[in-house]
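Only one protein chain is missing from this complex, and each of the others stays in its spot.
Presenting chain A:
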Amino acid sequence: MNTLTDTTTFDLQSSTLREVNRALHVPGVAGAFSIRNPRGAHALAAGVNAELEISIEGHVGYYAAGMNQQAAITIAGNAGVGVAENMMSGSVRVTGNASQSAGATAHGGLLVVEGDAAARCGISMKGVDIVVGGDVGHMSAFMAQAGRLVVRGDAGEALGDSIYETRIYVRGSVASLGADCTVKEMRPEHHEELAALLAAAGYLEDDTHAYTRYGSARQLYHFTVDNADSY
């Protein structure tokens, strides 16, 4: 962080959530913000649309950093349901674990969860990059449409169920693959892409050869006339 930048500090024990979010939404806002004592508050730093550096010291509730554009947001703690939901750009880093639906429907930016992410991580992701340091729960990347999901640990059941497009890289085991999700070959461009994602997330030591790529078999794309009688 640029030490020349003034940091505005908020303490949620003395300020209200609305005051904090309002300060982050002021037109033309710039600089760095530090938010203390979030105590599980919901929708903290949601809807930010400015190149801010925001650091949140503690655990947050639902939909933290949702709809983020441009800001670099760090949560030093665990995050509740739907962290970085519908993020458009910028980055969100969670140093602890994330609950369900992390990065759901996000269109862009980078979400890093250093711990585990629970069920439905990256559900319906539409262009975001998600790197999870630990495991992801069941039905992660469900109906994923675009973007990349990297899992340094294990994945739960039905990974990539009904996946459209999205490249998934998993280092550990996968409990089961969902409909139309399949193992794919790691070509040189995939090693390159994965290495870049890991580097962006700060995991420089990982060997990309330890990862397996998964993606869409593209069987669900097509209406099969032979099945017409079944409908």
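Assume a residue touches a chain if its C-beta (ideal position, glycine included) is under 8 Å from a C-beta of that chain, and two chains touch if they have at least 3 such contacts; residues count from 1.
Definition applied: contacts and distances are computed from a predicted model.
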Chain not displayed: protein name in its UniProt record ("Multiple sugar transport system permease protein", "glutamine--fructose-6-phosphate transaminase (isomerizing)", "Formate hydrogenlyase small subunit HyfI" or "Iron-sulfur cluster-binding protein"): "glutamine--fructose-6-phosphate transaminase (isomerizing)"
Candidate in contact with the missing chain, chosen from A:74, A:100 or A:124: A:100
Given A:139, A:174 or A:194, the one touching the chain that is not displayed: A:139
Candidates A:41, A:111, A:159 or A:194 - the one touching the absent chain: A:41
Selected from A:24, A:65, A:118 or A:155 as touching the chain missing from the view: A:118
Contact set of chain A toward the excluded chain (per top definition): 39-41, 59, 61-62, 78, 80-81, 96-97, 99-100, 118-119, 137-139
